[in-house]
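One structure is given below, encoded as structure tokens.
Only one protein chain is missing; all other protein chains are in place.
== chain A ==
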Amino acid sequence: MLSMKEKEMIEGSLRGEERCQRALFERYAPLLMGVCQRYCRTQAEAEDVLQDTFVRLFAKLNRYGFQGSFAGWARRLCVNVALKTYQRKRFSLEQTGLDNIPEHAGAPTAYTDLGEQELLDLIRQLPDGYRIVFNLYAIEGYSHKEIGEKLGIQEASSRSQLLKARKVLQQQIERRQRIAI
């Protein structure tokens, strides 16, 4: 259920009132920036995706229709923009390997002590394909079928990418832990 203030902000934005649009931006930009950072390898890319997300959000706001959570709608839009950005770069799910992952990434930490930033860093070090599938499955909660449709790949490829992503993440965490102990 939308709070009254949120509904007013959306309605005002639909009327083209910049004050409401800015308020909507200030409320949801931090959340969407968090999403962008998970899907993008660098901060600059994340900022570009956030910008595109809000441009599209205001352009398509009339499609929201006040059905369900606005945060969820905006988040799905943001994920789609991020995916489109990476699809434009024609990332190859199967060809991306583990070569680009640094050997000793981050400070020695036990997994129980891993904070948001450390976890984010681990995700961002993943190859594009692994990172996107892991984000979609593990964090956004999409099924492999939905991921396959979104990315235009086979369900089996999505499963394979997820398993590889998990394996890499696990190895990275174990490595940090060994150093910590």
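What we mean here is this: contacts are C-beta pairs under 8 Å (C-beta built on N, C-alpha and C of every residue); 3 or more make two chains touch, one makes a residue touch a chain; residues count from 1.
Basically, contacts and distances are computed from a predicted model.
Q: If you look up the hidden chain in UniProt, what protein name do you find among "PorT family protein", "ATP-binding protein", "Protein glxC" or "ABC transporter permease"?
A: So, among "PorT family protein", "ATP-binding protein", "Protein glxC" or "ABC transporter permease", the name matching the hidden chain's UniProt entry is "PorT family protein".
Q: Have a look at A:L50, A:I132 or A:I147 and name the one touching the chain we're not showing.
A: Selected residue, touching the omitted chain: A:L50.
Q: Extract the touching residues of chain A with respect to the undisplayed chain.
A: 18, 22, 25-26, 29-31, 33-34, 36-38, 44, 47, 50-52, 54-55, 58-59, 110-112, 114-116, 119-120, 123, 134, 137-140, 166, 169-170, 173-174, 177, 180-181
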